[in-house]
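This report refers to the structure that appears directly beneath it.
Of the protein chains in this complex, all but one are displayed in their positions.
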């Protein structure tokens, strides 16, 4: 039996959502590992793009920053933000974007800016970065986050990046380019969105968890379909490749 | 006594209006020769810019096109139109621009688009090119044209590029960046603009012409100040340098 | 591949990297009713309006610069066979930038106060809008972005994937190559992907924008291609002279464009010895 950590599970799971020949915004951290893992396995021809300006990147070591020189050598073009976030992303040419989230609501709207009230915030989080842009304009958005009940809220403290906003029709109202979040991956389950209501729906539950665990760990009502399969586990090959990509355990942790 | 053609006179005359250390849009033709002549004589440090993207150019042969490779070697940057017409020109960084004109009115407004009515034009001229942009945003505009009564009209068939529009305050009304035409140079005279009315005013008359010749050859009333000196003649050095720059007489004509 | 009635962004600027071979091919394929969008193309515009391929231009400029007026465009306008929507170079470049950014307009400070604002042809009230800036209250001109059916761009080098390098000035081709729904890249030379990836700073058009690649030599003849060849001044002067009258132009058309099978036939007609004399010398690039 394959042994894996929560993070390894998340990364392997996310990598399966990347399809060959897609243009992917990699960023850093788990999304980047997921994209690189996909490229090393089932999707060798993905075009890995970093918003700082690297296009079709093939880093041999895992970058720590979207602007890290590790993204440079072997990439096909090295330009800037107007190119990546403007011409490519806003131009509708990104298939998959990834975001993390500190809070998410039932429509997949995302907060990465403040915890607490806007006028007197308790915690300043990083903010949007390219997140709002990616959530607005990528064809599909994959959200990756650790599962914590306080993160799955009925109402966000601050909406940084658009999910499906107030539901059907509301992205169109604001003429957003992309289709919004496609899947939310946590260390407990995968969730997608009900096509009619655009509300979060349970998709698969990771081994070791029950449906009830998920229901207990979100603060809104989650749609549960009749059939909720168990999530596919990572293969040993996936885990080995991950560690080859992040030999110092910067993202995967020293414990491996 | 120095012998010179009409074109040589025009070029020498225009070159005197370029001051050292200025950023100059060179274009092609007579303006380019004037700018290059200035650079070879009294203004060695001008920054000669071509709207196609060449910055601080030092062509050794006279270019036939603003995009001519003759502008490339020795220039300090080679970029594109958004850089030259957007960042540099519209950004308010061009000191001097040059334009030719098929028709000009008493406020220095310029037609380079149509002769005849817009709905049924008699002649299609080249159009604006970068002309409207230069007339809108260069700090000073120098107009160069051959002197023909039909060109100095009371009303333009089509206003391609803004001079002083309808007079004082009207450039400001449209928030134009530059200050409009500074001088109009023909093969008969130099004209500037009355600071109060912003109407064309006689400045100097070329040797061989009288004030009356000018009055007879414009179709509007031209302001004539008390003192109208004779225009300075080209020096032999200026003429020699011009021909070194245009050895094949592409702009100066074969006759020299 | 290009249906009649298509809108085309047309690359190159002035005498530089003009996609002449593509214009010839449109003529040979007897295309009709094209709308050509560019800043200031020259000989290529003359060919396309002269041969009746294009009946609409959205441009800033048409002439052969130093050589003089564009006679074909002039005749076609007078005949009512060509409609030109007039903009300035900055306005067109910003329209391409807006198209590349996928936003509906771009603000500029040109055009205002002139007849460029007052008069429009086929674009009617969609030619441009002058508004009061909601931040500063000053007047500002909005020009509508263009996202044509095709972008046609001529570059020096491209790899198998479509990553393209441009030497010398880019004119409006960075924005233009990204604004079209499909992009056709014409290149003088095919190079290996490794060469691109050694100098990714030099890639002006990444492969993800590119739909078709065509590799041919002397695509711009009689115009110029930086680092590859100079313009053919003699041919250019001959071309310009022959456009002065309709019969002479038809003769050129029959002789150099319709009378050859393809671009290789055209080059044959120009003569390889002549072509080789045009090759660029280092370090001048022309």
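A few remarks follow.
The chains carry the letters A, B and C, assigned in the order they are written, with residues numbered from 1 in each.
By our rule, a residue touches a chain if its C-beta (ideal position, glycine included) is under 8 Å from a C-beta of that chain, and two chains touch if they have at least 3 such contacts.
These numbers were taken from a predicted model, which means no experiment stands behind them.
Here one chain is not drawn; of A:9, A:98 or A:158, the residue touching it is A:158. The hidden chain makes contact, of the residues A:26, A:130 or A:234, with A:130.
Within the set B:50, B:65 or B:78, the residue that contacts the chain not displayed is B:78. Checked against the hidden chain, the listed residues A:41, A:146 or A:170 yield one contact partner: A:170. Only one of A:54, A:98 or A:152 touches the chain withheld from this view, namely A:54.
Within the complete assembly, residues 23, 47, 54-56, 72-79, 82, 86-88, 90-93, 177 of chain B touch the chain that is not shown. In the full complex, chain A contacts the hidden chain through residues 28-29, 50-54, 64-73, 78-82, 85-86, 89-90, 109, 113, 118, 121-133, 136-137, 156, 158-162, 165, 170-171, 173-177, 250-251. As for the chain not pictured, it touches chain C at residues 98, 101-109, 126, 129, 131, 133-136, 138, 140, 142, 144, 167-168, 198, 201-202, 283.
In this text, only the chains that are shown with their structure count from here on.
For the pairs A-C and B-C, the count of C-beta pairs in contact is higher at B-C.
Centres computed as Cα averages put chain A at a distance of 57 Å from chain B. Taking each chain's centre as the mean of its C-alpha atoms, chain A lies 41 Å from chain C.
Centres computed as Cα averages put chain B at a distance of 27 Å from chain C. Looking at chain B, no residue sits in touch with two or more other chains.
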